[in-house]
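Supplied in structure tokens, the structure appears directly below.
What follows is an incomplete set of chains from the complex, kept in their original frame.
For reference, chains read A and B in written order, and residue numbers begin at 1 within each chain.
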Amino acid sequence: ESFKAGANPGITEFVGTAIGDTIGLVIANVDPILHAKMKLDPKYRSIGILGARTGAGPQIMAADEAVKATNTEIVSIELARDTKGGAGHGSLIIFGAEEVSDARRAIEVALKEVGRTMGDVYANDAGHIELQYTARASHALVKAFNAPAGKAFGLAVGAPAAIGVLMADVAVKTANVEVVGYSSPASGTSFSNEVIIMLSGDSGAVRQAVIAARETGRKLLETMGGAAASATTPYI
Amino acid sequence: ESFKAGANPGITEFVGTAIGDTIGLVIANVDPILHAKMKLDPKYRSIGILGARTGAGPQIMAADEAVKATNTEIVSIELARDTKGGAGHGSLIIFGAEEVSDARRAIEVALKEVGRTMGDVYANDAGHIELQYTARASHALVKAFNAPAGKAFGLAVGAPAAIGVLMADVAVKTANVEVVGYSSPASGTSFSNEVIIMLSGDSGAVRQAVIAARETGRKLLETMGGAAASATTPYI
């Protein structure tokens, strides 16, 4: 009765897994009663499900690429307080689609993208920092962070939250960017130990701001807990 | 000054411990000022206290058996975000009683039951699933989950939450059951990385739905993180 890690579970709805204990699933026809309880838009009978123990930003960025590439919409984004004893979030992202093939394609794209969007996550025993950047924000970033659609978007996260405050200050002083949002343990997070700054504006400026935050954040984090390598490969 | 684990602490109020870092205590006469701050019903001067680091469902199910068996009521049920780095909840359950002997008996019953109600908890490094079932819901299940009193009740939990979504869909499609509740990281949980479905109805149907959710959830969880054995002995 027991299954091996990584093996296909032999379940039609299973799409795949990725770093961060990320799992991707689809449901072709959500049960109507469950559909109502989940408060899904009636026009989507099929859903894609992207969930993770570690990471919200990487999965949201990945979902943003997935909605750009497929005929789907982001129905809901929920942030758990998780990361398996770490300072941040896990995530549950639901895509809506009229056809299950679209939902499956969105999940496939997202699972593949998570490897890239984990690239500017740096962690050690003391905490983590995370940077994200895209030249063009789409539906997932609008939904999660109120990002202006179609414009460049970036975010910088520091944990413990104190590091994030300084990263935010460095980011906004570095380049002429618009501050779309600021989240902290008691406001805008699920009580994670993070400060998050969300930036929009000219693509060069947003990228420059995020890179400056990364340099400062990484130095502080490594002063606290030693070397903090990229979770995969830096992409910004 | 230091005490050994498992030894009796020599404190009158101590009743015992159980799996999940569960502890049971009683207070014969709660201090009146504290009584008011805790917003306890004035008619109960004695309380029983059941608390745990790991688990809310198992302790609530155990408390349900305890109120059936004793002259007590459930005063409050609070869910902490805990499980010691895991994806779920810890719990704090307060019983009210007119006599401390009743409170003590309720805690004794609950501590004993927790061993059984942990039986359909399956965990590995990636997360956990949990199933519960009773032929007759009593006060604790009414209080915690809005379960219809006296009817069969079941719940299915998946963590990371994505697994719980599919378990919920499988459960409601398997048998003709009523969906009493649906909780997710941002709604109805304490930001745990879980989706929880609560079911009521015909006892055979509820049991069948819960078992189907278990089969699907366990396969997905084991695909992510390898073998996930029962925490004690399966009971459903």
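We take it that contacts are C-beta pairs under 8 Å (C-beta built on N, C-alpha and C of every residue); 3 or more make two chains touch, one makes a residue touch a chain.
Note that this is a predicted model, so its numbers are computed, not measured.
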| item | value |
| --- | --- |
| 2 chains shown - copies of the sequence in the complete complex | 3 |
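One rule holds in what follows: only the chains that are shown with their structure count from here on.
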| item | value |
| --- | --- |
| Cα superposition of subunit A on its sequence copy subunit B - rotation in ° rounded to nearest 5 | 120 |
| Distance between chain centroids, defined by C-alpha means - subunit A, subunit B (Å) | 31 |
| Contact footprint of subunit B on subunit A as seen in their complex | 1-11, 13-14, 17, 21, 23-25, 27, 30-31, 33-34, 37-38, 49-53, 78-82, 84-85, 90-92, 94, 190-191 |
| Sites on subunit B touched by subunit A in the complex | 81, 84-87, 126-127, 160-163, 165-166, 168-169, 172-173, 179, 181-182, 184-187, 189, 191-195, 197, 216, 218-220, 222-229 |
